[in-house]
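Take a look at the following structure, please.
Note that one protein chain of the assembly has been removed; the remaining protein chains are unaltered in position.
On to subunit A.
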Amino acid sequence: MGLFKMAALVALSSISSSVFAAVFTFTAIPDENESQLRTRFEKVAFYLEKELGVEVKYVPVKSYSAAVTAFRNNQVQLAWFGGLSGVQARRLVPGSEAIAQGNEDQFFQSYFIAHHSAQIIPSDNFPNLNGVTFTFGSKGSTSGRLMPEFFIERNLGKKAKDVFKRIGFSGDHSRTIAQVESGAYQVGALNYKVWETAVENGTVDVNKVKVIWQSPTYPDYQWTVREGVDNTFGDGFKERLTQALLDMDDPELLASFPRKSFVPADNLDYEPIENVAKAIGLID
């Protein structure tokens, strides 16, 4: 299969990999606005480089599952994961640890939104969603898929696929807003922060779409680091890394995630997420 080219590529790749051997690499997908990823996160890389004294590189990825794969294959040693992807990653790489989460991630929420024609009245009680059309966000999202699916099943007492007339996966929180606003789906569930930003920026017509239910809080995004970074980058590296993340106070850097600040976290914080994922059958 293209032996010649394979040989050339292997040769090239072995050269490049020996040059970049001890680069600390991380990845991150923000929950809002994925434009200019590299430009924004290379600043974070620069900050970490300054704090840690090792070369730090940012790798852009497209999806949570790609981030998990990169983490599992040791192509990144640190990742900014969603709740679910963090759990998946830590299950695949034993010894890896959640070390910090966003301030907001301690009490994260999903919002259920509905098109006005669905005539669902906002309430503190879980709405009766039987027979409506519904869209989740991306398949691997915590606030757009996992938690909403869990709340639906717990409150309505049956599997999501038996509740709705039609289920979709919009692929993205802002898509969920757009699809509910256009009436393509009557109801959708999404990350509360994305909704609030959209309302603030006026990119959603609140006469057409309303929040009909706010979920209870749960833990979400977090920084997870692989085991063995101390061996590669020196004793106490993990500790210094954690400190550097917690100390990050430059508003420009924090805006990339976007979070107010980072606070300590550990694996136990995410046990509820893991249990929920098991309950709805997303992990075995």
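Everything that follows uses one rule, which is that a contact is a pair of C-beta atoms (placed from the backbone, for glycine too) under 8 Å apart; a residue touches a chain by one contact, two chains touch by 3 or more; residues count from 1.
The criterion applied here is as follows: contacts and distances are computed from a predicted model.
Novice: Which protein name, taken from UniProt, belongs to the chain you can't see among "4Fe-4S ferredoxin", "ABC transporter permease", "Multicopper oxidase" or "Molybdopterin or thiamine biosynthesis adenylyltransferase"?
Specialist: The correct option from "4Fe-4S ferredoxin", "ABC transporter permease", "Multicopper oxidase" or "Molybdopterin or thiamine biosynthesis adenylyltransferase" is "ABC transporter permease", the UniProt name of the unshown chain.
Novice: Identify the residue among A:Arg38, A:Arg154 or A:Lys260 that touches the chain left out of the display.
Specialist: A:Arg38
Novice: Quick one: which of A:Ala178, A:Val199 or A:Val263 touches the chain that's been left out?
Specialist: A:Ala178
Novice: What is the set of subunit A residues that contact the non-displayed chain in the whole complex?
Specialist: 1-5, 8-10, 12-14, 16-18, 20, 33-39, 59-66, 68-70, 73, 75, 88, 92, 115, 117, 133, 135, 138-140, 166, 168-172, 174-175, 178-179, 181-185, 203, 205, 208, 282-284
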